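In this view, the complex is presented without one of its protein chains, the others remaining in place.
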Amino acid sequence: MKEAVHLVRLAALFAAGFVAFLVIRQMVVPAGFGKYGHFRAGALDDIRARPISYAGHGTCEACHDDQHNVLAKGKHAQVSCEACHGPQNRHAEEPDKVKPVLPDTRVLCASCHESNSAKPKKFPQVVASDHSGGEPCKSCHVPHNPKLSTEKGQ
Amino acid sequence: MEPVTKLVEGFMYPNEVELQWSILIVLYPYITGLVAGAFILASLERVFRVEAVKPTYRLALLTALAFLLVAPLPLQLHLGHPERSFEMFLTPHRSSAMAMFGFVYLWYLAAVLVMEIWLDFRKDIVLLSRTAPSAMRWIYKLLTLGSQNISERSLQIDDRVGYIVTVVGIPSAFLLHGYVGFIFGSVKANPWWSTPLMPIVFLFSAISSGISVVLLIYMAATRLRRQALDMRCLDTMGSYLFYLFVIDFTLEMVDLTHRIYEAGESFQSLDFMVHSRLYFSHIVVQIVLGTLVPLALLGSAQLWRMSEARRKSVYALSGLLIMTGIFAMRWNVVIGGQLFSKSFLGYTTYKLEFATREGLLAAILLMILPFIILWALVKLLPPWTTLAHEAAGGRDGGNT
Partner (left out) sequence: MTTRREAIKTAARLLVLTPAAVAYFERPTSADAPAESKYDMAKHWWAMSIDIEKCIGCGNCVRGCANENAVPRGYFRTWVERYQAPAYPDEDHPEVDSPDGAFNGFPEKKKDNAKSFFVPKLCNQCAHSPCVQVCPVGATFETPDGLVLVDQTYCLGCRYCVQACPYGCRYIHPEKQTVDKCTFCYHRISKGLVTACVEVCPTGARTLADLKDPKDPIHAFLRDNPVQVLKPHMATGAKVYYKSLDESVR
């Protein structure tokens, strides 16, 4: 054994390193790691806590049942409010402070209805420049119920 | 956005346009390959008792250590959050090849290389701790771990333990580099990488490049020290290099033939890539210059008698070509594997930058660094057997 003292010392050095590693590991690994799997359980709450920008059409309908009723009767019934109005969660939370900017129908309507050969054939499409000649779509159609405005009275 | 999209031909998934792994990740398997190769060369002498390569034994060990110390640096430099890399040891994910690599690396560094070098050099360390100039003496004293025992018996024990370490070290070296191959070979999403042959191809190319680098260092160092080259050693290394490289080449050809014959869904895409964007680095550099030419050179040195001077230049040239070819092979694997879209419908381009964190400059510095470390290691622990004996006689061994 005397002849191998240096080896024992080397082994002790390695052992000390290993113990130090275990101690550090105990201290540094975040709490909750491994609770649901090989990850930090708190990450789930972190991700769930992110802020929302789209309130969802259910929220809009609670205050805007006028628009909702119009919408529900027309061809846009399945289009949700924020598909046209953009993210409005801040408006829904503070309607007096945050007022939505109304969309420009020339741009908005074309983004869905501009004709494109890859679109499903049964989807109603127009070549906007021919169809309206640069006029805003809303001058003939009602956005919430896209039938022609002239039909309204009928 | 505009210049980036211009680099794309055909269709790439939008997130694919940017390459993820740069030249630094090319260096990583290259450097670990040199480590594994140098170590296998060293173990030739120790375990397989190939006496002829003895002059390179200690040099090969130090070379392996120098490169191993640098191996994690390109990875660190490339990480988005290097400061978090210790998590790999704290909470390693057992199914991840990369996490396990951290442990294989540590095992190899601490348990194999450092231990083997320490055991092999212990006598020199103890002697130097008595004779070296005062500042250095303290370093050597520290390295002796406070034991001045270099009795016949203790050295015998060292030799025995060292032998065991080497025997364990060979599979460890295989593991180390085979594992690097596995990191790529196990990515099923990438058909250019995903093949069970990858670890083996990586391993044999690693051994070839490792032997080449030690051969070149040995030739250069001997010339710098104005000593005579040991031709028997060179010839033996040359023949081993030849045989191993034949195996390496065969494996790569098996892989290639298999791919061409199977011609799976990705084949057209990969084939096009090899004939266009990878033509220079794959066909010209890797296969012709880096494989066929050195094979012909080394083969002719086996077949025909040549003068000593000519053999020397054949070995030096082959070594250089093999190292270049294997670098190109790593490049083609790492960069090539990202040039095509996983939709197999398009290709992107790798733009090598210069003075950025992951640019060419960083890569060059990282390739110089192991040689600086090696130089320091050689100063600290002179591997030349003759000098170590002189040091024993009282001369300063660090002054070569």
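In this document, chain identifiers A and B correspond to the written order of the chains, with residue numbering beginning at 1 in each.
The definition used in the following text is that contacts are C-beta pairs under 8 Å (C-beta built on N, C-alpha and C of every residue); 3 or more make two chains touch, one makes a residue touch a chain.
What you see is a predicted model, and the numbers here were worked out from it, not measured in a lab.
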Just name the one of A:K2, A:R48 or A:K99 that touches the chain not displayed here. A:R48
Tell me, which residues in chain B touch the chain that this view leaves out? 1, 4, 10-16, 18, 20-21, 75, 78-82, 84-85, 87-88, 90-93, 95-99, 102, 183, 186-190, 337-338, 341-346
Even though one chain is not shown, chain A touches it at residues 30, 33, 36-40, 43-44, 46-54, 56-57, 78-80, 82-83, 86-87, 111-112, 114-120, 123
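Everything that follows uses one rule, which is that only the chains that are shown with their structure count from here on.
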Which residues of chain A touch chain B in their complex? 2-7, 9-10, 13-14, 17, 21, 24-25, 28-29, 33, 38
Which chain B residues qualify as touching chain A in the complex? 86, 89-91, 93-94, 110-111, 115, 118, 122, 144-147, 149, 151, 153-154, 157-158, 161
